[in-house]
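All protein chains of the complex are present and in place, except for one that has been dropped.
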Amino acid sequence: MSDLKDLVREKLKDGVDAFLCLKDEEGTLLPALITDADSPELELVEAGGARYPMGKILIDLLREYPGKRFAVLVRGCDERALVELSKLEQVDLDRLVMVGLACTAEEARACGCTRPYPSEIALGEKAEAAPGRETIEEVEALSEAERLRWWKEQFSRCIKCYGCRNVCPMCFCKDCALENPHLVEPGVIPPEFPSFHVIRALDMTGRCVDCGLCEEACPADIPLRSLYRKMQEIMEEKLGYRAGESPDEKSPLSFLGSEQDIEKLEREQ
Amino acid sequence: MVDNGKELSYRLVPSTCVYCGTGCGVLLEVMDGRVTGTLPQKDHPVSWGALCVKGWAVHEFVHSERRLTAPLVRSGGELKETDWDTALAAVAEGLSRVAKEHGPDAVGFFASARCTNEENYLLQKLARAVVGTNNVDHCARL
Amino acid sequence: MAEESATRNEDDIRILAFLCNWCSYAGADLAGVSRLQYPAKVLDVRVMCTGTISPYFVIKAFQEGMDGVLIAGCHIGDCHYLKGNYMTAKRFQVLREALKFLGIEEGRLRLEWVSAAEGEKYAEVIRSFTEEIEKLGPSPLRRKRAEVGA
Partner (left out) sequence: MTNSIGELEDAEVILVVGSNTTEQHPIIGERILAAVRKGAKLIVIDPRTIHLSSFAEVFLRPRPGSEVAYLNGLANVIISEGLEDRDFIASRTEGFEELKKAVAEYTPAKVEEISGIPAQDLVAAARLYAGADRASIVYCMGITQHTTGTDNVLALANLAMLTGNVGRPGTGVNPLRGQNNVQGACDMGGLPNVFTGYQRVDSEEAAAKFEAAWGVEGLSRKVGLTITEMTEKAAEGELRALFIMGENPMVSDPDINHVRQALEKLDFLAVADIMDNETLRYAHVALPAASFAEKDGTITNTERRVQRVRKAIEPVGEAKPDWEIVCAVARKMGASGFNFLSPEEVFEEIRKVTPSYAGITYARLGTRGLQWPCPAEDHPGTPILHAESFPIGKGRFTPCEFREPAELPDEEYPLTLTTGRLLFHYHTGTMTRRSPSLVREIDRAFVEVNPADAAELGIRDGDRVKVSSRRGVVEVDAKVTDKVGKGVIFMPFHFAEAAANLLTNSAFDPVSKIPELKVCAARIEK
């Protein structure tokens, strides 16, 4: 297994202009852009320990520095995010070199995502874990009225920090529906149900890569990830699509499709 | 795409949110010498990777058009731009004159709950050790 | 012909119907000129194509206190814009399942294909949907101001 430091140095020597990964700053892990193979910062790079929205950072970097190429250390979720962002024309994969990091068995278990490793692994060993469906199952076991009460109670704690959106690697719109006063009354907490949270869930459909950063950022511990996960299950079941998996296939919600598809959909209803 | 010649410059700087007294941990995103965003510090002992709406937006006022960017001195009833040396001399002269003519207790200082410990320390030191008054207070009560 | 009611009771159900201009709105018109009887608890919104209906609008309708939302457009293959209603069909599937997971009765959202010639079908859709919503009663999402905290 190679060392992250060597990988960063190697990529920089291979011609990428900068490497985005984590570094340890006074005991705190945070994203860092390494531009020099001889930089003393190289001694501080770390592979694991914390997760940040690398996709989001790359959207800005690629836009700000149009001629530059970047390497980035990616977990399975980061890779899915970049793949999906490329389909949404937010990142140019030709200017990106992904260096894969597999989540540890412990991380994979705690996280419960469906694929806790990237397509090519440069660091770490592939570990599988059962998908985290406990909350979804808990909700599905409830009656309709109980389910509504359950969700309303979860959302009642919301203080509209927008952290779920702000940290989400898949949220990049300049005009956000959550800020549209016709859809969500501004200046009020908790935001009214269902508008704020259901609008966000719908926007995540066919787009969410199940990184879980939203839930990590939520001060109210709202089980957002389970809601968005369920939306992906619906998407897969009804429209046969999972975000971030194939670089070629686009979300069926982003194009009209064929009559056969729709007829099939209506038949299966 | 064409390289725009900009030198790559992106980093995150750990800091503390400056709105309320909770003191949440933030990381300021700095690109090309401008503060462009805020991320939460994941391992912060108060906020543990969460922020409120103000914390997420704490970078937004930094490059506001309303920032004061040059020293101003009043002349002819209007505040006019001047250089630092002139402005500082005017402050020193204004405070010294009143202290000399009316005594140090005719001078007052508002310290600030928005400034750093170091700055508050220096301001009360200025009031007490240089001007000679304990008339120093800040908006703790407001 | 829609049956008029003079006064509106708080408990009365309210339904919002998004009707596509080319088919279902014309179908509704036909039901009207044919003097077909159907309940008047429906507020129409005429849209150029059901494909323009963002799922946000449906959420907004529930937020504003609608007890049921109907989307009616051209049959698959008959869309004036060729494929606009494909998007409607896909979105509907996702939205209905999402509502179900959140505990909102799936019956409160309905999608129907009604052509310009199907006045009778339109009246029947309205009758059966109104009946279903009446059975479900007022939506649990109706705004209750007192519940809103801050």
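Here the chain labels run A, B and C in written order, and each chain numbers its own residues starting at 1.
Please note the rule applied: a contact is a pair of C-beta atoms (placed from the backbone, for glycine too) under 8 Å apart; a residue touches a chain by one contact, two chains touch by 3 or more.
These numbers were taken from a predicted model, which means no experiment stands behind them.
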**OP:** Give the residue, chosen from A:Gly49, A:Pro186 or A:Gly240, that touches the chain omitted from the document.
**Re:** A:Pro186
Original post:
What residue numbers in chain A mark contact with the hidden partner chain?
Top reply: 25-28, 156-157, 159-162, 179, 186-187, 189-190, 219-221
Subject >> Residues of chain B (touch criterion as defined above) contacting the omitted chain >> reply: 13-25, 28, 30, 33-35, 41, 43-47, 50-57, 59-74, 79, 84, 87-92, 94-99, 102, 104-142
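In this text, only the chains that are shown with their structure count from here on.
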Original post:
Approximately how many whole Å separate the CA-defined centres of chain A and chain B?
Top reply: 36
**OP:** Mind checking the centre-to-centre distance between chain B and chain C? Centres are C-alpha means, answer in whole Å.
**Re:** 56
Original post:
What are the residues of chain A that contact at least two other chains?
Top reply: none
**OP:** Please give the residue numbers of chain B that touch chain A in the complex, ascending.
**Re:** 1-6, 8, 10-12, 14, 27, 29, 31-32, 36-37, 39-43, 47, 49-53, 55-56
Original post:
Within the complex, which stretch of chain A touches chain C?
Top reply: 139-140, 142, 144-151, 156, 177, 182-183, 188-190, 192-195, 198-199, 201-202, 205, 227, 230-231, 234-235, 237-239, 252-253, 256-257, 259, 261-263, 265-266, 269
Original post:
For chain A, which residues are in contact with chain B within the complex?
Top reply: 17-18, 25-33, 35, 50-53, 57, 60-61, 64-68, 92, 95, 159-163, 166-167, 216-219
